[in-house]
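The excerpt is restricted to a subset of chains, each kept in its original location.
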Amino acid sequence: MIQLNGIFPPLPTSFDKDENLAMDMMIANIEKLSAYDLRGFLVLGSNGELVHLSDAEKAQVYEKAREVITPDKLMIAGTGGQSTRETVMLTRAAAKAGADAVLVLNPFYFKGLMNPEALKNHYFAVADASTIPVIIYNMPANSGMDMDADTLLILSEHPNIIGLKDSGGNVAKMGAIRKRAKPDFQILAGSAGFLVPAMSVGACGGILASANIAPAQCIAMHKAFNSGDINAASRLQLDIIPVNNAVTKKWGVPALKTAMDYIGLYGGPARKPILPLNAGAKAELLKILDDYNIKA
Amino acid sequence: MIQLNGIFPPLPTSFDKDENLAMDMMIANIEKLSAYDLRGFLVLGSNGELVHLSDAEKAQVYEKAREVITPDKLMIAGTGGQSTRETVMLTRAAAKAGADAVLVLNPFYFKGLMNPEALKNHYFAVADASTIPVIIYNMPANSGMDMDADTLLILSEHPNIIGLKDSGGNVAKMGAIRKRAKPDFQILAGSAGFLVPAMSVGACGGILASANIAPAQCIAMHKAFNSGDINAASRLQLDIIPVNNAVTKKWGVPALKTAMDYIGLYGGPARKPILPLNAGAKAELLKILDDYNIKA
């Protein structure tokens, strides 16, 4: 059983100015971030723009990323598609590339049909077909669906489904799952905005956009909580909220990429229809970064 | 300028029992439905499970469908992807296959970033790149986004954007667009549940799941309204609501496919995670079909 107890940045996928894959830039980012005591990396999550890549590009990212992610760090690969067959196909590609686990967002286009039975059927088929462990991904802001505790508990029963990344921020739900799921089921906070609250109800770590630009601070927050220093953990938690909000809910991927450019990593453009930040938002963002003392 | 004034079935994509493309079955369906006075067909809309197909499969469907859709009938092709580049690529494939127009669902994964500016940029880029006309597709139940009148009016200004399919059912919004858009902007109802109400505020036709199983009734409703016989149109409208509800909002694609099997077309399975109807739902559905007098 792999242990997810730590911090994972969800790596943005790097594109050049023509929106073509810029794997060299992504590799350089991974190398720089590898200096920190991260538990691993997520490639091709929401911030990795999974939905913007062709299948061939996805396979390329899985492979190239694994070449540079060292064995002491986990590589989790986002592989959730709308059909079960696509999800299985991507999961196999990720396993072949050497991923340690896959993160599977639920299918959501046919929301009205995604009842617990359909979701169980889907996740169990993927988990059966996968040679590596499966982590459930609940991401209501993007999927337009919020899987509830009862549904997630049904999914958690599969022996190859080892955890949940929840980006919805409903900590009461996370607590309900922690209370009722198998003891080794692992919960990951999906945002640095609620890492400490999530850990206070049993989460063991987080996949945090902010960990791309503030890895030391995210790791410190995680360690403070685990060492029992709740005061320090709370202080770090409050401090990171403005930055985290800026690169997630408020401005999202283009803000994260702009921040990465600002601090000496490669950000570059997102693929359209995502537009770059306008000048006003960019100025606001840089001020928030400066206030938090994130520097180049 | 192509005229959309009529009825279009959104063809389900046919799969065999192993969920592989069954183009022969789809072709047979098109041939049978071509006996009716339909304005044309939509391939790879929501009911066509666009999101469940690989890019190669999409191209194959565009091409094979056009071979059998006769020139007197329009072929509209669904080509909306999450990225602008994917949408342009699919649009070109559809045009190359001989589609008369494309139907473009808005990108919706990064909902929080899809403001009017981003949507304008996306749709204008697609319309600029397309050699055939573009129809906007608003489908809140699946996309989790409902583009408002002001946004849709901005999009309607591009000379190569000729119309809108709205599946949300907000007829006041359709009326507002009809009132304010360019005179030749064409509005299509996205469901047989509100075809007559939509026509009463200026829609010229509809892309209707029910037109796969009740083409004569849908065409009769359209003609009754256009001939000024509002009483007949209203009666036909009320009569079709239970059937339409069954194959759309209530049970969706698997119900539509089950109904097609029942009346002598090919339905077959949807791709998973969509499950077949359970026995109870199937019995209910067949009763609704019988009550409406749809027979094999």
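The letters A and B name the chains in turn, as written, and every chain counts its residues from 1.
Keep this in mind: a residue touches a chain if its C-beta (ideal position, glycine included) is under 8 Å from a C-beta of that chain, and two chains touch if they have at least 3 such contacts.
Source: prediction; values computed, not measured.
Each protein chain is a copy of one sequence, and the assembly as a whole in this entry counts 4 such copies (shown in place: 2).
FYI, only the chains that are shown with their structure count from here on.
Rounded to whole angstrom, the centroid-to-centroid distance between subunit A and subunit B, based on C-alpha atoms, equals 35 Å. Residues 19, 46, 49, 51-52, 54-55, 82-86, 107-114, 117-119, 121-122, 125, 141-144, 249, 252-254, 271-275 of subunit A touch subunit B in their complex.
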